[in-house]
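Below: one structure, written as structure tokens.
In this view, the complex is presented without one of its protein chains, the others remaining in place.
Letters A and B name the chains as they come in the text, with residue numbers starting at 1 for each one.
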Amino acid sequence: MPENNNPVRGAGSSSGPRSLVSRLRQGDEIARLITLLFAASVVLIALAIVYQLWADSALSRHRFGLRFLVTSVWDPVFEQFGALPFIYGTLLTSAVALLLAVPLGLGAAIFLAELAPQRISTVCTFFIELLAAVPSVIYGLLGVFVLVPLMRQDVQPFLKSTLGFLPLFTGPAYGVGFLTAGIVLALMILPFIISVSREVLLSVPRDQREAALALGSTRWESTWRVVVPFARTGIFGSVFLALARALGETMAVTMVIGNTPQIAASLFAPGYTIAAVIANEFTEATSDLYLHALIELGLVLFLLTFILNGLARLLILLTERKGAEVRA
Amino acid sequence: MKRFTGFALALLALGAIALAQNSLLINGAGATFPYPAYSKWFDVYHKEKPAIQINYQSVGSGAGIRQVTEGTVDFGASDGPMNDEQLKAFTEKRGTEILHFPTVLGADVPTYNIPGVSAELNFTPDALAGIFLGSITKWNDPAIASVNKGVNLPAADILVVHRSDGSGTTYIWTDYLSKVSETWNSKVGKGTSVNWPVGLGGKGNEGVAGLVKQTPYAIGYVELIYAVQNKMSYGKIKNSAGVFIKADLAGVSAAAAGAAKTMPEDFRVSITNAPGKTAYPVSSFTWLLIPARIQDAAKRDAIKGFLHWMLTDGQNYAEGLAYAKLPKEVVVKELKAISKIQ
Partner (left out) sequence: MMTSRINPRLLWRKSLSAVMLSLTGVCAVVAVSVLFLILGYLVIHGGRSVNWDFFTKLPAPVGELGGGMANAILGSAKLLALASLIGVPIGLMGGVHLAEFEGHGIGFVVRYAADLLNGTPSIVIGIFAYALLVLPFKHFSTFSGAFALGIMMIPITLRSTEEFLRAVPLALREGALALGASKSRAILTVVLPAAYRGILTAVLLALARVAGETAPLLFTAFSNRFWSPGWNQPTASLPVMIYTYAVSPYDDWHRQAWAAGLLLLGLVLVINLLARVVLLRGAAARRS
């Protein structure tokens, strides 16, 4: 990798490091400065976003302080704003999504990494990665016209009749609500879990598997008790990444969640997430405090995803490093 | 890479040049309540004056008020008149006044979807308040059943649907409920966006109509034309004279009749729960919100021209879309008020 402090000498240069003038004349310094400018602009934009979120939520932060995070009232008429119902909705739908997507995704990843013949694995992975490209609004479209009626007519009544004794499955069957939003999110994060888990599973050194098999374990046991635990950190990383993605999902959720800021025990109840309320109410926040409260919600969401993303990358890095160490 | 850049630049030029025609684009946003009328008006007006394009986005009265205050749209529209605070905020931000121009009269109707019940239901003010407060939860509750003898109401849960966005339709509905129910007035109040005790939210009149249409046992409130266009059932409401009235043009006009004579200069008035035997209780004017001073001369003339057209020819389209025409006295006053736009 060429570095600035050890330039390879070009023909016609004087002996020793090239002088500034010579570099300037040949356009290198200019190129460096121009590209530096662009690189710096990336940092500038990121900082500007954080600054704007902070500054434009000032009214709300000063009025409510940290209480904002634990108040569950959202009342534009009496100007009382609290983030709790939205934080609850965001976390609940993401939790449901993970509960559904992780077993399914991990299972598929195991199949693709351990069992499937090379060609099937490649073809399937290709399709699954295409799934990751499907836009949120398309999921929302299918959610509204296909999933919601299905939930309302078949799934929710079924759950109510079989598991209705649990507070999770009580209440009228609207079709929209936490459960439906969770299912849509699960479908959206599934490809991420599968592709990242598959990668980390593939990076587990062969000898681990073979040692287990040599000791007499079945295929399943070697996979479940040796390979997966080895890749555990990376799989957690993929889960965190998927979670971070689920938290920020806007369109699909707002089309199927029922748009009601409330904290309810039942999964059938309509709810709201941070991203959905911003999308619905941003252009119409009639008072400045209202607008600042919405932006403060945006700040909360930003911080949540920021922390999760950081954790995720750390975990994935740790697994891959572990694999490399063992291999060495 | 070069080909891509070249292609992109060509598209850029194309977009800028080829479509920068002579037409004047005016942007407006706001109420979904009159959207069927407005979209028809702007379409017809564009056909009459092809150089003027009025782009109206039905995003809710709350957004209409907000965006016209910020100046990101040239005019707004709302079914709830701006209150004094909002008027002040506008003047502070934009250095001029905001003018209200009534356009049509409409009605909020209680629309419902009860499988097996096709009859028109009667609703008392207390029943409606109770349903939306969440104190009345079943369709066969005595408060509803007692005024609907002969109708077989099921013992099913009532699923309430309201607006999730800032809405003038909500303003009209909550304004009415605040007048007829002290509990509602103190607990929830009136506004374009309120803290609903129960129910789920749909976006726009369109969203609420869509939800009620698809959800059995649901009840919601929408502008009359939305229930009619979608062939949904809607009920009668008992007015202040004790008569059960179904929303129609006559009922709405009757509600406006009294107010027409005493219309204030700024046209901000509420006609919910109006007196009169034939008045429909949840009626309202709806307004265009126009800044008193418009810098761009072309836009100013276009808007004034449209307002004039709206008050004369435009009114003829209203009834076809189930909106009531403005009372004559109001039209006269408004035509004079157009000159206030500088």
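Side notes on the structure shown:
Basically, a residue touches a chain if its C-beta (ideal position, glycine included) is under 8 Å from a C-beta of that chain, and two chains touch if they have at least 3 such contacts.
Remember, predicted model here, so these are calculated numbers, not experimental data.
Within the full complex, the chain left out of the display contacts the shown chains A, B.
Checked against the hidden chain, the listed residues B:Gly71, B:Gly95, B:Pro142 or B:Pro275 yield one contact partner: B:Gly71.
Considering the whole complex, the residue from A:Met151, A:Ala269 or A:Ile295 that touches the absent chain is A:Ile295. In the full complex, chain B touches the hidden chain at residues 1, 4, 8, 11-12, 15-16, 19-21, 23, 25, 27, 29, 35-36, 39-40, 42-43, 46, 53, 55-58, 70-73, 202-204, 206-207, 209-210, 213, 225-226, 229-230, 321. Listed for chain A, the residues touching the missing chain in the whole complex are 1-5, 7-12, 23, 26-28, 30-32, 34-43, 45-49, 52-53, 56, 103-108, 110-112, 115-116, 124, 126-131, 133-142, 144-146, 187, 190-191, 194, 218-221, 223-224, 244, 247-251, 255, 275, 278-279, 282-283, 295, 298, 301-302, 305-306, 309, 313.
We take it that only the chains that are shown with their structure count from here on.
Per-chain CA centroids place chain A at a distance of 38 Å from chain B. Of all the residues in chain B, the ones that touch chain A in their complex are 29, 59-67, 85-86, 89, 157, 159, 164-166, 188-196, 199-203, 211, 214-215, 217. Of all residues in chain A, those touching chain B in their complex are 73-78, 148-149, 152, 172, 174-176, 258-260, 270, 280-281, 283-288.
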